[in-house]
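This is the structure I want to talk about, given as structure tokens.
Excluded from the complex is one protein chain; the other protein chains are retained at their positions.
Showing subunit A:
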């Protein structure tokens, strides 16, 4: 396997007594888009700021391009581009000026690509940042990031203010980066976006990574929703191992959820009961997410 672009090992960050990051571990490889999801306040932005050397880790290691994120921040940043979740721009500078400034700070130049991006995102670069909406401020940061030559791109909820057309452009640009072999860290709340673009996903909750893997792998960890109608009655079904939430619908069909690893035994049982119709829906990322989110609610209630 190639060496990872980003390597995080048991990263911790405390603010006074509060443990913002308890245990963060994951890697990102070149040519990979890594989705970083989790509820508000779980530690996504803190993780990213630690990776950028803005915050100093309290424990564990984090390296980018094999270098320490805090000590070698300047060297790392010459090959990195970043778009924060909340983009704040100097109110008295124009969008165009700020894009150029960010490019120059990254030792890049305003190129044809920059102009193309300004056009594609439909940004008026002559307007003062004071007059921009949230979406327009994000566009400024995105245009600067996409026209920067880098090997690692970090996006922290970059599309929360964009309209669907601009979101589409964002996704195309990210896929281009991926095709060019760049590594991308995408923190997002828009799960359809993550589902569509990310190769692997990490779920963070209360400062811990609770799950990493491909969406495919994660689906195995969760339940498939099955809607089934059989000729013979199925009285034992609710008692089967791994079967949950059995509901009988009005037309006589049943809806139930089954743990992915027990799908096999359920099918075996159902096949004996003469299946009339069967519909299996794989869990969406949203289901996955809600499951972790719910369990958080439960832990909080306890």
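In the analysis below, contacts are C-beta pairs under 8 Å (C-beta built on N, C-alpha and C of every residue); 3 or more make two chains touch, one makes a residue touch a chain; residues count from 1.
Going forward, contacts and distances are computed from a predicted model.
Peer 1: Not counting the visible chains, the remaining one has a UniProt entry; which protein name from "ABC transporter permease", "Tat pathway signal protein", "Hydrogenase expression/formation protein HypE" or "Transglutaminase-like domain-containing protein" does it give?
Peer 2: Going by its UniProt entry, the chain not pictured is "ABC transporter permease".
Peer 1: Please pick, from A:105, A:165 or A:276, the residue that touches the omitted chain in the full complex.
Peer 2: Residue touching the chain left out of view: A:105.
Peer 1: Touching the left-out chain: which of A:67, A:113 or A:127?
Peer 2: Touches the omitted chain: A:127.
Peer 1: Of A:3, A:78 or A:214, which sits in contact with the chain we cannot see?
Peer 2: From the options A:3, A:78 or A:214, the contact with the absent chain belongs to A:78.
Peer 1: Since one chain has been left out of the picture, which residues of subunit A touch it in the full complex?
Peer 2: Residues in contact with the chain left out: 15, 49, 52-56, 73-75, 77-78, 80-84, 86-94, 96-102, 104-107, 110, 125-128, 130-131, 141, 144, 154.
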